[in-house]
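The next block holds one structure in the form of structure tokens; read it before the comments.
Note that this complex is displayed minus one protein chain, with the remaining chains in position.
Per-chain residue numbering starts at 1, and chain names A and B are given in the order in which the chains are listed.
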Amino acid sequence: MKTLRTAFHNRLTVAGGVVVAILIVVAVAAPMLAPYDYAELDAARVLEAPSPAHILGTDGLGRDVLSRMIYGARVSLLVGFVSAGLASVIGVALGAVAGYFGGRVDTLIMRLVDVMLCFPTFFLILAVIAYLDSSIWNIMVVIGVTSWMGVCRLVRAEFLALKKRDFMVAAEGLGVRPLWIILRHGLPNAMAPVFVAFILGVAGAILTESSLSFLGIGVQPPDPSWGNMLTEGKATIEVAWWLSVFPGCAILLTVLGYNLLGEGLRDVLDPRLRNR
Amino acid sequence: MSTLLQIDGLRTVFDTSEGEAVAVDGLELSIAQGETVGIVGESGCGKSVTALSVMRLIQSPPGRIAAGRILFEGRDLLALNEKQMRSVRGNEIAMVFQEPMTSLNPVFPVGAQVGEALRIHRGLGRAEAEREAVRMLKLVEIPEAAARARDYPHQLSGGMRQRVMIAMALSCEPKLLIADEPTTALDVTIQAQVLDLLGALKERIGMAVMLITHDLGVVAEQAERVIVMYAGRVVEEGPVDRVLASPVHPYTRGLLASQPALGQEHGELKTIPGMVPRLTELPAGCRFRDRCDRAEPRCSSTDPALTDCGPAHRAACIVTTEEES
Partner (left out) sequence: MTSYLVRRVFGLIPLLIGITFVSFFVIQLAPGSPVDVATDLNPKASAEVRERLQKTFGLDQPLHVQYGQWLGRISRGDFGRSFAPHNRQVAEMIREALPITLLLNVMSLCLIMGIGIPIGVLSATRQYSVPDRITTVFVFIGFAMPGFWFALLCMLLFGVELGWLPISGLQSLDYDMLTLPQKILDRARHLILPVGIAGLTGLAGISRYMRSSMLEVVRQDYVTTARAKGLDERTVIYNHALRNALLPVITILGLSLPALIGGSVIFETIFAIPGMGRLFYDAVLSRDYPLVMGVLVISAVLTLLGNLLADVSYALADPRLRRR
């Protein structure tokens, strides 16, 4: 029975990994895969339903939906990785410092985490974007700066446990500098949950970015993002169902892929962690 | 004394990723009315699984009772449907568990938990059950019982909690009490108190007790008969005085020999070499032979059955029972 379960889990995780890999390939090879250029207009075939020429239909300016979706993968990937990466870096830094040094530094950082968690993340992001303009870089930074709290707590917990272990105490006894201890001895041991959090963070960032673009605050047209394609979908909901369906499927599959991969890795890495 | 509980050929297995683990294999056991029987053996020998099998509390999956009969007052418990079994549990057969810390529900007051069995099995209303619960708590010698009844488990000490467990089990005056290591988790001084309490209550209600423990001292004090288990089987059984004074089976001899004597100052503690075989890879023939100092070649081909070696005394060893006769 147990082997059946693990096999099922593993297959799902692998499926997630496959989806993620496919997406990366699509994003990188976009110009070669897309049948049309994403900005190519065809005034004669505006708002056309899926057809052999345009497999997923066209939008209000006659642009091919499939091609725009392929290029949209680039945006999602970029935002996902950079935002999650930034959040991880901040979270790891603050978490390691809080966990290792403890005391007032720890309390201060934890208070900061508590305060940040009081704000509905979306509200905070929107508020900050209100003050800056909505370029893609600003979006990535803002998402990164508002989603580091989970990683921070994880890393802090790891460091709190690691601190007591012999090799850490030994290093301190030898007079090694704290920064060196954190980077060289602490982090390698704490990385597994961070990696999982990163992957799940990418999924979250993609969801957030698409929501922002949908509201018109993220990626601006004519640059294609799955989110802003859905904005048009909503506007034309009564005449062009394909604009509302396909980009959303892309978001769903991508996020699902990352979630499955992340969760699967967590199951694999977790028990090993506990046995250490 | 008539037989209250009779177990024949009980076989309980667990399906694991490494195959079928046979926890209890062909167990034979009987308990007479009002009798206290001690079941001893090391961890993993199947004592707790036997108890859970009688109560039909084996988690399925992954476990299941594969074969055997459990006759309680003549009725085969294994043939009952779930509803009938439920009227037996807590009512005619009750159980006390090892860990008082975790065996009580943290969100209900202890009085309510003690009275719960009465409400189901005797149909008492809430107020009546509460009164009865207080009476039971007094019976198990908990001071200020009425106030304690409204306390939550976390407010009581370990010894008190175990008394509550006993009160809970005895509330419907069961005919058989199964006590699974009831004192193992307690301090030595509290142990003695709880055991005395059990003895006194047993007399009062006239119930039989299946006392499961790994502590030979407890068995010596409380039990009339003792059953020694090893790797899912009974290897020796008999009156407590006889078995402890003149054990027949090499395993029992080893157990007794490894107990340090009071006043013994130096010398190594005697141990039984080797380890219990894995339940998924049980050897053919006698299961103890790899650790036995009396093993002979025929021990690996014959499955030793329980043979008489004295009045009401049986052991499952071909070699030593031959000597006795």
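Before moving on, here are some points about what is shown:
One rule holds for everything that comes next: contacts are C-beta pairs under 8 Å (C-beta built on N, C-alpha and C of every residue); 3 or more make two chains touch, one makes a residue touch a chain.
Please read all numbers here as calculations on a predicted model, not as lab measurements.
Checked against the hidden chain, the listed residues B:14, B:97 or B:230 yield one contact partner: B:97.
Only one of A:124, A:176 or A:191 touches the chain withheld from this view, namely A:124. Contact with the chain not shown here comes from a single listed residue; of A:70, A:196, A:251 or A:265, that residue is A:251.
Mapped onto chain A, the footprint of the missing chain covers residues 1, 5, 111-112, 114-124, 126-132, 203, 207, 210-211, 214-217, 230, 233-234, 237-238, 241, 244-245, 248, 251-253, 255-256, 259-260. As for the chain not pictured, it touches chain B at residues 55, 57, 83, 86-91, 94-95, 97, 99, 102-109, 116-117, 120-121, 152, 154-155, 165, 168.
Quick note on the criterion: only the chains that are shown with their structure count from here on.
Centre to centre, using the average C-alpha position, chain A and chain B are separated by 55 Å.
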